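The full complex has more chains than appear here; those shown keep their coordinates.
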Amino acid sequence: MTAGQDGINEAARTLPNFRSDNVAPVRPEILQAIAEANRGPAAAYGDDDYSKLLNRRFSTLFETEVTVFPVSTGTAANALSLASCARPYGAVYCHEEAHIHTAEGGATEAFTGGAKLLPMPGPHFRIEPSNLREALASAGWGVRNRAQPDAISITQASEYGTIYPLAEIAEIGAIAHDKNLSLHMDGARFANALARLGCSPADMTWRAGVDILSFGATKNGAMSADAIVVFDQDLVESLSYRLRRAGQTASKMRYASAQLLAYVEDRLYLRLAAKANAVAARLGAGLAALPDVRLVAPVEANLVFLNLPGQAINRLAAIGLHFARRGHDVIRFVARFDSTEQEADELIALVRSAVTRS
Amino acid sequence: MTAGQDGINEAARTLPNFRSDNVAPVRPEILQAIAEANRGPAAAYGDDDYSKLLNRRFSTLFETEVTVFPVSTGTAANALSLASCARPYGAVYCHEEAHIHTAEGGATEAFTGGAKLLPMPGPHFRIEPSNLREALASAGWGVRNRAQPDAISITQASEYGTIYPLAEIAEIGAIAHDKNLSLHMDGARFANALARLGCSPADMTWRAGVDILSFGATKNGAMSADAIVVFDQDLVESLSYRLRRAGQTASKMRYASAQLLAYVEDRLYLRLAAKANAVAARLGAGLAALPDVRLVAPVEANLVFLNLPGQAINRLAAIGLHFARRGHDVIRFVARFDSTEQEADELIALVRSAVTRS
Amino acid sequence: MTAGQDGINEAARTLPNFRSDNVAPVRPEILQAIAEANRGPAAAYGDDDYSKLLNRRFSTLFETEVTVFPVSTGTAANALSLASCARPYGAVYCHEEAHIHTAEGGATEAFTGGAKLLPMPGPHFRIEPSNLREALASAGWGVRNRAQPDAISITQASEYGTIYPLAEIAEIGAIAHDKNLSLHMDGARFANALARLGCSPADMTWRAGVDILSFGATKNGAMSADAIVVFDQDLVESLSYRLRRAGQTASKMRYASAQLLAYVEDRLYLRLAAKANAVAARLGAGLAALPDVRLVAPVEANLVFLNLPGQAINRLAAIGLHFARRGHDVIRFVARFDSTEQEADELIALVRSAVTRS
């Protein structure tokens, strides 16, 4: 089949596309790794050499023994991570804008068997340690009609592209462990946060108290491979069964593992994320300088949230520009590893035109 | 990374590998389709051109309007299909050797919210219509403490490689619809059955009463793409939400859709399955002729189940041959699209040697 | 056994007990009804004469055909009612102080298979129709990663003893039905609300759009019998199965049905509730007149929530007074059908003493 015969990919795409990181193609290095893995038969369900190597490589990368489970989506990574931490009568604390709460269709409730997500507000779209302490203080520990605290979930980078400083993660980690809770990190944009902070993967995770990590790769250049990285080895056994019955244990796992290996090889993931972050920073600076435009959150990763007049938003929509809306006067742009500075400049020009015509 | 540097794929693989169809690599046509789909940005979550084309192509293939949902595993396909048919207090009738009952870790129970699988015996590892009628007659319809019949699941080809004749599917379909039940087909080896029967996809499914199909592709040459094909459009809406919250809605769905499109293009799937079936037939014939060896089931698809002396099984294991065991004196060999007649002959020789030394 | 031999009921109970309506004994009329029902064998699981009569009597009481299911607790009534309305990927809108959200241990999440409760603020602890409209407007209808609106749950009287006027229920009912949602009423204190409003049971429920009602009786004089009253007969079948598998279908149902019949006989339930309301009103007026004491909500049913200095609260606790705390400076008193004006006056005197010693 030639896709073109069916009109695929033929539409002119003249406008810069900052719709989401999910619209990105796959990086050539990763496609190449898939092709290399495609040699003869290999053991299924993770007993292949690539999958075995995955645990070793990631253990090296994270400077501690980790267990890595490739999964097909970030939703699966989050919900199954939390299902391994939270009892059916448990509670998971998260920010009120957390993806697990607002945009995964109840996956965590489903896989935990009905645990409660307890969302809390917090400046810059991050959980604030003092809010968390207060919430935990009034959690009703041991009260049989109250959902019992089991886990905390933070998103790094957050859903609005802000980033927890290491000290803040560590503070949340200390709170978690003081209360015997698990700390989960939704790392859908893990690489973007890491590239920004310039620290080691270990520093941003287990050294700061993270027990289990949703390690995102698909948004940043992989094809169909996110992963759960488990630091707390007590969570591994339960998780391994839960993954299988969730239909998340790929039979031909070598192809997912090969993607993840290539993704971290030679710091590819950091180079890609840094590129996306840089384009976002340029975009954020250019847009913030426009009249009637306000950044909703500081641009620390690859996401730019703008507050601008509804009329301007309508104009942007009318010309066919792709973007996500958040309420009446906020829109989101996402820079990808394959976004360019030129596209950023084009977008700034489009927004300028939309707001100045008001 | 060069995998070889880590010792991957370097072990000598001198013995023919008939361990499972899951050990197969990916067919070049399918890898090529993935590479072709890798051009620039594309809409996420199924709004891309490949995924839209998928519904049209499969509707043509099945000669009726179908809705296709790519999923990452056959377990997800089965369990979510059944979750769209069966209420939490419902029951699903299946063969006692059905994969959904014996080898998916309770996935159907999990995704349905606790529906019961009601396994039944049946010759040649197929549900027998008369058994089914009897089971349904004593199902306790309307009795509040009995799980209520909601669906029937058949596996085509069956877990033992036997195949339902069209008339038998139609009989089961008639029973199902007479009782207002859904008929699900686990088509993990759909192509192998279709190649054997030589009928159309429509004849083997909706024309015989099938409402929803787990369409397997991964075992037969795809990389990470099975699918749910829905004939009963009333099941679509519920299923679409269930897939998303199950973490089975891939963001970069184009790559799964491209695999599925290539899989059926120019009848590739049938050619691959026919090849596997032919090798299995040769293997079955050769093995059945050996002393002390008995086929457990007729070889109708790509699976060969042998009854042979435990001592012979031990000898085969001792030389490092890959195979699956079923109880004390039964083993399974699986032919793949990339298996060869020469490998079959080598395997026959190995088994001959193992049994004749007894 | 004489309980006294084990020290039961022997402790001096000199302080008035306004801890909760759950501490109340059973009304003699209801005990008497149980004794009367205790004659010879009777069909089990609701096929007895009392249970059959229950549907007729309640249909008369509510002036429409209803189906009544006795259950053993209010939590079961709420969670199973909502499970009959909400899909696993559905959402239930409720007030942020709703008992289903704060004090039932995740029962609704459990029985629905993981639906989301979406709590919202609202003055006087009631859902405000305008808030509800706004929440529904941004609900993401049809968006696959968002929980889909299925039901609204209001509590009448509310958890803080406030009462929805009929017009407000009707407005919420109209919103619900306009959006094809079910309206559930948590009537743990149904009688208290009804006694206050002085309207008919029909006016406060189905005529205002209520589809299913948790009908509380235990707090107001019954022993172990709450009920689900279903107005929307489409919900009945699913509910009947869900109740049985939840272990909520009593085998000797006649004893629960007899309680419920006696509870409404000769308007007993309204007389009991009016008594509790009157004591609470006296209590509220007396307490509100004290220095440093503020009512948190108007006293419209049998609940009194007070804001008073933490030091005064500590004094009340120190003398052994029973009450529930809500945060640092709020406490709750509950008047029961068996509370007396004298006890209310004693309590007022105790609180006066506690606050004036500050």
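Letters A, B and C name the chains as they come in the text, with residue numbers starting at 1 for each one.
The rule is simple: contacts are C-beta pairs under 8 Å (C-beta built on N, C-alpha and C of every residue); 3 or more make two chains touch, one makes a residue touch a chain.
For clarity, every value in this text was computed on a predicted model and none was experimentally measured.
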Copy count of the single sequence across the entire complex, 3 present: 4
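Methods note: only the chains that are shown with their structure count from here on.
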Type of chain A:chain B copy interface by residue overlap (half), same or different: same
Longest centre-to-centre distance from chain B, chain (CA-based): C
Centre-of-Cα separation between chain C and chain A, whole angstrom: 42
Chain B and chain C: spacing of chain centres that average the CA atoms, whole Å: 51
Between chain B and chain A, distance of the C-alpha-averaged centres to the nearest whole Å: 33
Overlap residues in chain A, where contacts from two or more other chains coincide: 75, 104-106, 110
Residues of chain B touching chain A in the complex: 1-3, 6-9, 13, 17, 19-20, 22-26, 31, 33-45, 49-50, 53, 71-77, 79-80, 104-107, 110, 218-219, 223-224, 241, 244-252, 255-256, 258, 261-262, 265, 336, 338
Complex contacts: residues of chain B adjacent to chain C: 45, 87-89, 113-114, 144-145, 148, 238, 240-245, 249
Residues of chain A defined as touching chain C within the complex: 75, 88-89, 102-106, 109-110, 112-117, 138, 144-147, 327
